[in-house]
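Here the complex is missing a single protein chain, while all its other protein chains stay put.
And then chain A:
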C-alpha cells in the first residue's frame, strides 16, 4: 500500500452525496431481501455491508455512522434479528474499514477485495458476537463464507468500483 495524503485526495474527487449513499444502501437492503434459494443463504454476502465497505473505501471522509446505524436497524427489522445487532455489526465494519484505510491508499482491485473481505468479516464477527452473547449461538469458521463470497464479488464486479489513484509518492 502506498503512502496517501488526504489533502491530495480532496483535490481529486468529491465524496458522494448522502442521497446517493442512502439510495445505494436501500438497494443493498433490497438485494438482501430478494428470495434466494435456501442453499445460497450460507454463502450470500450482506449487500448492505458490502456497500458500506465500498463507500468506506471510496469516501475521503469517514462514512456517517448514523446512516450505517439506521441501515443496521432496518436490517434487524427485516431479518427479525435482535434490534441493534446489524447496527453493531456495521459499526464494527466501519471501524475496521477506518483502521485498514488509515494513511494508505488501497489501489488495485485485489487489495480492495481483501479490504472488503476483512470489513465483511468484521461485520460478521460482530454480529456473531451479539448472537453468542445473548443467545449462546455456536460460532464457526463456516459463518465467514459470505465474507469470502463478498471478496469474489468485489473482484468480479469491477464496474462498481472507482479505484482511487495515488496522488503522490
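What we mean here is this: a residue touches a chain if its C-beta (ideal position, glycine included) is under 8 Å from a C-beta of that chain, and two chains touch if they have at least 3 such contacts; residues count from 1.
Here, contacts and distances are computed from a predicted model.
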Chain excluded from display, named as in UniProt, from "RNA polymerase sigma24 factor", "Cell shape-determining protein MreC", "Putative spermidine/putrescine transport system ATP-binding protein" or "Cytochrome P450": "Cell shape-determining protein MreC"
Touching residue (missing chain; options A:95, A:114 or A:148): A:95
Candidates A:30, A:110 or A:156 - the one touching the absent chain: A:30
Residue numbers in chain A that touch the chain omitted from display: 6, 26, 29-30, 33-35, 61-62, 65-66, 68-69, 72-74, 77-78, 80, 82-85, 87-88, 91-92, 94-95, 98, 103, 130, 134
